[in-house]
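Let me give you the structure first, and then I'll get to my questions.
A single protein chain has been omitted from the complex, and every remaining protein chain is retained in its original position.
In this document, chain identifiers A, B and C correspond to the written order of the chains, with residue numbering beginning at 1 in each.
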Amino acid sequence: MSFILSMMYSLVHTAFALQLKKSNNYLCHQLNVLLDALWQKALESRGKLCIGRTHGQAAQPMTFAIKLLGHLCELARGHMRLKEASKVISVGKFSGAVGTYAFSDEKIESRALSFLGLEPETVATQIVARDRHAQFFTALAILAGSLERLATELRLLMHGGVREACEPFSSKQQGSSAMPHKKNPILCENITGLMRLVRSYSMAILENQALWHERDISHSSVERVVALDATSLIDFALMRMTKIITGLVLDYERMSSNLADAGSSIASQAVLVALLDKGLWRSEAYDLVQKAALATGKNFKNALIEAGVHRWLKEEELENLLQAPTGVASEALLFNRAQKIMDSIFN
Amino acid sequence: MSFILSMMYSLVHTAFALQLKKSNNYLCHQLNVLLDALWQKALESRGKLCIGRTHGQAAQPMTFAIKLLGHLCELARGHMRLKEASKVISVGKFSGAVGTYAFSDEKIESRALSFLGLEPETVATQIVARDRHAQFFTALAILAGSLERLATELRLLMHGGVREACEPFSSKQQGSSAMPHKKNPILCENITGLMRLVRSYSMAILENQALWHERDISHSSVERVVALDATSLIDFALMRMTKIITGLVLDYERMSSNLADAGSSIASQAVLVALLDKGLWRSEAYDLVQKAALATGKNFKNALIEAGVHRWLKEEELENLLQAPTGVASEALLFNRAQKIMDSIFN
Amino acid sequence: MSFILSMMYSLVHTAFALQLKKSNNYLCHQLNVLLDALWQKALESRGKLCIGRTHGQAAQPMTFAIKLLGHLCELARGHMRLKEASKVISVGKFSGAVGTYAFSDEKIESRALSFLGLEPETVATQIVARDRHAQFFTALAILAGSLERLATELRLLMHGGVREACEPFSSKQQGSSAMPHKKNPILCENITGLMRLVRSYSMAILENQALWHERDISHSSVERVVALDATSLIDFALMRMTKIITGLVLDYERMSSNLADAGSSIASQAVLVALLDKGLWRSEAYDLVQKAALATGKNFKNALIEAGVHRWLKEEELENLLQAPTGVASEALLFNRAQKIMDSIFN
Partner (left out) sequence: MSFILSMMYSLVHTAFALQLKKSNNYLCHQLNVLLDALWQKALESRGKLCIGRTHGQAAQPMTFAIKLLGHLCELARGHMRLKEASKVISVGKFSGAVGTYAFSDEKIESRALSFLGLEPETVATQIVARDRHAQFFTALAILAGSLERLATELRLLMHGGVREACEPFSSKQQGSSAMPHKKNPILCENITGLMRLVRSYSMAILENQALWHERDISHSSVERVVALDATSLIDFALMRMTKIITGLVLDYERMSSNLADAGSSIASQAVLVALLDKGLWRSEAYDLVQKAALATGKNFKNALIEAGVHRWLKEEELENLLQAPTGVASEALLFNRAQKIMDSIFN
């Protein structure tokens, strides 16, 4: 009888642990669907050259598949974090009002929890310790950051000055209410905003840890909002991002023309390295190449020759260098690495 | 030559990975010292009865050792989180400006990084992805929450109305500048404040994830502040807390008298359970016991009898119930559980 | 026609401004009700002596009314912040897609907005700038902090070791589900948790400011959640706190006995000052008084005499000093100051 009473007492907490565990499993599943969509899109865009950009500036060529694989691997780490968090939150307790088993029995606790797929809390207060929940919700916050990074990348690729990718846009969908010509990245912008919320929820959850003595109930109102809202928003964002990636329209011609516009100047690193190999000091070589690269309105090769590069590099050598390394070479290697991670998650 | 160049290029990032790894190791060590201090203090306070409090109210007796073991186990989970984070941040890259190995070789990268004790980033941009750093610094934020919980517990136990514990207070130390009679929990209050900072740093780090394209440098200024300040503050808090726990003055007499003051009314749960076993409806039994428990200025046993409890429980039965279960019974079990966790960390 | 179109275009934004303005007004009203309840309770507890505590330790006597007036004045500043924010968010725009009045007329905008009680945005993008909303929601976050401070104070005053105040507790209400003897500060703990949420929402709102170019829509999803949830939670907390303050049960006897328990040692500052007036060095006087104050199990006066204080202070002087100043003297002054602030809000 007394055990039943203390079970009643702890039932709501146990139900919460089961809900969190189930939500976590479900989000892992939804994340797998997104990972699969990214993998398919990466396969589809294999070997497609585009500019790799740092600081928003053309840096070196890469393939679009490599870009997607980077996001895929980050999201796959998010999956691992959820799996780790799952173990940490799958914990219950029937050890009584202050965790001393005063009216209950640890053997029955152990049997009851194991039946539910939960572990007993090592040393409980009235409740399971809240660092466990903090781990789950900060894992969601980090996942939110990864989804925001992908959404931001797509927003930049849809920018009017870039136009290399486009969110799926149904033929019936209206664009801007007043400006019919626009295709706006509203799905990605929406995800960007929602991820701010998920991030902010984690702050409230972190403040929940320092409860007084063997517990106060201040954590409860926070959890009732955050447990529902943070998981729902991540679920929604995962589904929406899956839809975006699956239907993503890639404009390979635009990627090529952007690459061409960036011009041979993005080969400046190759020329710099070659000059160093010829024995120039770094500062000397750097000044020379920079001067040519920043000379506007000129062909880079001609600018290099005018700057005096021909004293060290023959025209033929220069031509070869200006065929910048494409990044295609490493694509297979990077697919292999990503494959291993996908295998570890899906098997 | 070209490889050396790209090594130079990535050197600062590699140094950062090594610094983070080393800081993490050092913080694990400092955390071990604190865990050991808690373990010693738990051994020392074995079997010492005190009130377990929920909502700041007397709930049921427990031992002071059990209280400490709960904190110890939470902090031990912080240790595991740091260990997991260590693997995730011990990652470097020499794969070039956008991660395509355009001027470098993955075999040399692999050898160089392995020499440094780092893993290569699976698919890099110009840098290692920032979800990794978010995992480390949110692990620190969760650890901060655990330290804050312990500091808050000690502040409450030092409260003028409780006085069951006292921070070490050197004989030469002055108390309040204007009020010589006071022993203030200033070390614990200091830790409480610092942990707010560590928590807030994690927000800036989470915002660092969504860099543009193959990287922008907005994360760098944040990391230069947070990497130093968050780890230093945690280090300081761990040392300070170790000093507090080691020198913690426990007032067992005061624990006993507080327990006595709480009176036999904290046995109300036992009486409630006994009445249920006798066949009363829960609401009937609850009303009856609550009425007696809240009758001020009366002995609980007499109040129960006046309320009519003797119709179901003989005076002898009642006497036994009013000897509330002490929580000492489960102490050995909880020590065993904590021991296993300590073993897994120290071995 | 074209103006109607651009009005349609901006209608949802205008509606949002009106909602925020109305919410703000409503919260000001709810806050007034709480301020009034605090004022009444302060009047009621006028002249009632209690311990003023710093660091959780007895410091000097004060009256309970003074304690409440401090909270009242902080909350009144929250009222002023809401009033200031009201002006800042009562702003609309009908200046077209990028704020250039391309298809609209600033005179019509001015007339339409003035009809709605709004000001036109000075220089708009597609929308009103989001620093305005940040001011409103951080004002709510600061108000949340003030409510949390009051809730925390009451939780401490209800602590089993203090028991100077008690949340209203209906005679039918059940206490702890398993422990019928407890009166838990669950309303205040609930407010504490909810205020964490309001604080965290402000982080998401602050991230909303840096929209791209003439606007992206990432702010919208955040605002749809936060505008509703943050204002509702503050409204709920204000109502709940009003109910708590109105029904707050004060135990003046317990305040007296806690004051007596703190003993004459809280007069240590008076003795210290007197010794300084007699010409002792500060360090000498401090050591002497501290030694006496920390001598446990002894009457403070006797401990002082044993420590040698009688060489500078006659017994009569000492007696007078040990009647610590009560803090009652300044009560009228502080009531006057609070009155002025109440007048400025209510008139």
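FYI, contacts are C-beta pairs under 8 Å (C-beta built on N, C-alpha and C of every residue); 3 or more make two chains touch, one makes a residue touch a chain.
Only a predicted model underlies this, so the values are computations on that prediction, with no experimental measurement involved.
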item: Sole residue of C:Q60, C:N184, C:T242 or C:S264 that reaches the chain not shown, by the stated touch rule; value: C:Q60
item: Touch criterion as defined above, residue of A:R46, A:K83 or A:K183 at the omitted chain; value: A:K183
item: Positions on chain B where the hidden chain makes contact; value: 5-6, 8-9, 97, 155, 176-179, 184-186, 189-190, 192-194, 196-197, 199-204, 207-208, 212, 216-222, 225-226, 229
item: Touch list for chain C against the chain that is not drawn; value: 1-2, 5, 52-56, 59-62, 66-67, 69-70, 72-74, 77-78, 81, 84, 88, 95-103, 106, 122-126, 129-132, 134-135, 138, 141-142, 144-146, 148-149, 151-153, 156, 192, 199, 202-203, 206-217, 269-270, 272-273, 276-277, 324-327, 329-330, 333-334, 337-338, 341
item: Interface residues of chain A (partner: the chain not displayed); value: 51, 53-60, 155-156, 158-163, 174-176, 178-186, 189, 203, 207, 258, 262, 265-266, 268-269, 272, 286, 289-290, 293-294, 300
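The rule is simple: only the chains that are shown with their structure count from here on.
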item: Magnitude of the superposing rotation for chain B and chain C (Cα, nearest 5°); value: 180
item: Distance between the centres, which are taken as Cα means, of chain C and chain A, whole angstrom; value: 39
item: For chain B, residues that touch 2 or more chains besides their own; value: 53-56, 59-60, 156, 203, 207, 269, 272
